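As you look at this complex, bear in mind that one protein chain is not there, while each of the others sits in place.
By letter and in written order, the chains are A, B and C; residue numbering begins at 1 in each of them.
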Amino acid sequence: MLEALKKEVYEANMLLPKYGLVTFTWGNVSGIDREKGLFVIKPSGVDYDKLKAEDMVVMDLDGNKVEGEYNPSSDTATHLELYKAFPDMGGIVHTHSEWATSWAQAGRGIPCYGTTHADYMYGEIPCVRNLTREEIEEAYEKNTGLLIAEHFKGKEYMAMPAVLCKNHGPFTWGSNADEAVHNAVVLEEVAKMAARCELINPQVRPAPQDLQDKHYYRKHGANAYYGQKK
Amino acid sequence: MLEALKKEVYEANMLLPKYGLVTFTWGNVSGIDREKGLFVIKPSGVDYDKLKAEDMVVMDLDGNKVEGEYNPSSDTATHLELYKAFPDMGGIVHTHSEWATSWAQAGRGIPCYGTTHADYMYGEIPCVRNLTREEIEEAYEKNTGLLIAEHFKGKEYMAMPAVLCKNHGPFTWGSNADEAVHNAVVLEEVAKMAARCELINPQVRPAPQDLQDKHYYRKHGANAYYGQKK
Amino acid sequence: MLEALKKEVYEANMLLPKYGLVTFTWGNVSGIDREKGLFVIKPSGVDYDKLKAEDMVVMDLDGNKVEGEYNPSSDTATHLELYKAFPDMGGIVHTHSEWATSWAQAGRGIPCYGTTHADYMYGEIPCVRNLTREEIEEAYEKNTGLLIAEHFKGKEYMAMPAVLCKNHGPFTWGSNADEAVHNAVVLEEVAKMAARCELINPQVRPAPQDLQDKHYYRKHGANAYYGQKK
Partner (left out) sequence: MLEALKKEVYEANMLLPKYGLVTFTWGNVSGIDREKGLFVIKPSGVDYDKLKAEDMVVMDLDGNKVEGEYNPSSDTATHLELYKAFPDMGGIVHTHSEWATSWAQAGRGIPCYGTTHADYMYGEIPCVRNLTREEIEEAYEKNTGLLIAEHFKGKEYMAMPAVLCKNHGPFTWGSNADEAVHNAVVLEEVAKMAARCELINPQVRPAPQDLQDKHYYRKHGANAYYGQKK
């Protein structure tokens, strides 16, 4: 079942090592079929160089495994809560990519210092708080998803397709699995350049709002003119 | 038309991923035929691994597309203004290469700390100001070109073939597209070493002017003796 | 003799250049056969691209060479002391990997700033003191092993499978040679992200203990649920 989506999610997973976003098995990508109410996710702890499209695990939105030989990613409950809260999310990525994770460990959101950031993400990339002991003990992965959902409630979450979880690492999303990986790559580049730019100028301020708007809207929305008409 | 120039510009574009200067489609190279008054530029948002020489777009100096299936780079108006202002520019490059962009985001010019810099670029690599809201709204890309042109007016612009645009990234140029890419590589190396050298010695001063002169002029001008006679 | 172990140790050694943990011959891996009381280690100063499984040297736990054409690694006496002190160690790695070595040179243990660290190593990665002049002169490599043994005496050494030796570099271990290399890779990633995270936020504090516990125990011990049942 869902052979096309499995292949798409498999290929999106394989982009993580290609772009240098994972060490060992430290990452996972999922994608959802909204009509059927099912999502497909990487199995837990399986090496990327042994992964096959048919190893992908099919889950329903109640958290039941519908198909698959393996256990799903240990972060499955986080993906699930995000899919339930945000209907426009078509794909989700979690990694421990090194620069984004360094910001998450530092407990800071990433200010928008330039157009590379503004081209894809509108405003500061948020860093959400630690879960409490009770939240961790009750349901760590699920509550991680609920915390992110709480932060983005009522916000334009597709205009800020990334979040840092304090002392943990990033999640990114997109309209499908491939776009979610694309945003994970953008996040890593932006995180790297923001850290270096603060070293070069400790007094640096975010880019002017007018410039941020210009770059975001030349790539997104009704008046976008970047790229080719589709 | 302009098949040789298209090939040259295509090959120069393909050097950007080779030298690690671009992620996704974040860069573009152009080259000009001064006699015909036409320039050739990368199409907007087309992946490097799908790019072909025949995809290059031909533009005239009034900003009209003369030939090409695709839309030209969204930065075309910047290239255009530079070609109009500076008759010795034969090729222009824009990237978001990570170290040069970090300096641009930091809003600082790059001091000349050593001979690697002085071998190619004479003096501090400038960082030009942000555009105003009015300049952005009126014609962002064109006004970016005019701002750079204003900075270099009356200066030896071929002796400083690079500029940083604040909160955005670098442009470089050369006598042709290949040389412009060469200078983009130099800029990235120089930006990286300047940042690190300030970390190693926060009180570092620019290299002595005599040393800068020696290195610049052993590679450039009538008395140059680096390399082989051509 | 010990052909299977030699092959395993050889392959673990070859992972060091694969993961970018060694320059030239600056690293060595060993593995032990507890039943026979013999361990197998890389020969000293032999290039990785010339190394063969049959070049591995077999040692007994009194420090005698039992088989092998070459001299064993100059760090053999350190491995030996660790195997004698810690019965659960099945493999040991020494490298000069760049980030872990930078922390060792800095003389600091690596605080646990996030879940990447907590997934594998429980608490702060320790940095042991310099040997005294007398300890160096008497038996440098042996005393290095004894110093590490002293530090971990009575501690859960398999829950902290890494140590930094001040002004020198790291040792890691695991239940076999392959797992010891796995931990060397983890250490390097963790060391890199900890250094960067301190640059991004000089006031950063270690991750909350509850979060550290959650991540360590979802991968280790009776209630682990990461990965596939074995």
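In this text, a residue touches a chain if its C-beta (ideal position, glycine included) is under 8 Å from a C-beta of that chain, and two chains touch if they have at least 3 such contacts.
Because the structure is a prediction, the values reported are computed rather than measured.
Put simply, the hidden chain is in touch with B, C once you look at the whole complex. One of C:Asn13, C:Thr101, C:Thr115 or C:Gln212 touches the chain omitted from the figure, and that residue is C:Thr101.
One chain is missing from the display, and on chain C it is touched by residues 23-26, 43-46, 70-71, 74, 96, 98-99, 101-108, 130-133, 136-137, 140, 167-169, 195, 198-199. Take chain B: the residues that touch the chain left off the picture are 113-116, 182, 185-186, 189, 192-194, 196-201, 204, 207-208, 210-211, 214, 218, 225-229.
Basically, only the chains that are shown with their structure count from here on.
Centres computed as Cα averages put chain A at a distance of 33 Å from chain B.
The distance from the centre of chain B to the centre of chain C, each centre being the mean of the chain's C-alpha atoms, comes to 47 Å. For chain A, the set of residues touching two or more other chains reads 198-199.
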